[in-house]
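A single protein chain has been omitted; all remaining protein chains appear in their positions.
Presenting chain A:
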Amino acid sequence: MTPVWIAVLAAGAASYGLRVLPLLLGDRVRLSPRAQTGLRHAGMGAITGLLVLGTVTVLRPSSGLPIVPVLVALGAAVTSALLRRSMLVTVLAGITAYGGALLVIALGAGGP
């Protein structure tokens, strides 16, 4: 069994256990508000970490992506998300802004 199988099955079993426990034990399971808050924030912390890593990766010259359009795309995505748009709209906003920024740069480079 490969490490990926071990990790996937162990994480799956643990995740299922976390889901099923409250439904099996009903009202006997109680988490303090502080614990509930901590659990919610911890999960989002991991995603924020991945976001930072993903952003750093695309901003590195080795990514092959131009920096300014990437920043414009991220700005558009943040704005869309702040306006409570769905994930699909947010991603499309980012991609559209990226394309728009590339076009503006290309037109600027080809200008007088």
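Rule of thumb we're sticking to: a residue touches a chain if its C-beta (ideal position, glycine included) is under 8 Å from a C-beta of that chain, and two chains touch if they have at least 3 such contacts; residues count from 1.
Here is the rule we go by: contacts and distances are computed from a predicted model.
Trainee: UniProt protein name for the omitted subunit, picking from "AzlC family ABC transporter permease", "RNA polymerase sigma factor", "Thiamine pyrimidine synthase" or "Xanthine dehydrogenase molybdenum-binding subunit XdhA"?
Mentor: Matching the unshown chain against "AzlC family ABC transporter permease", "RNA polymerase sigma factor", "Thiamine pyrimidine synthase" or "Xanthine dehydrogenase molybdenum-binding subunit XdhA" yields "AzlC family ABC transporter permease".
Trainee: Spell out, residue by residue, where the missing chain touches chain A.
Mentor: 2-16, 18-24, 26-27, 29, 31, 34, 36-58, 63-65, 70, 73-74, 77-78, 80-82, 84, 86-91, 94-95, 98
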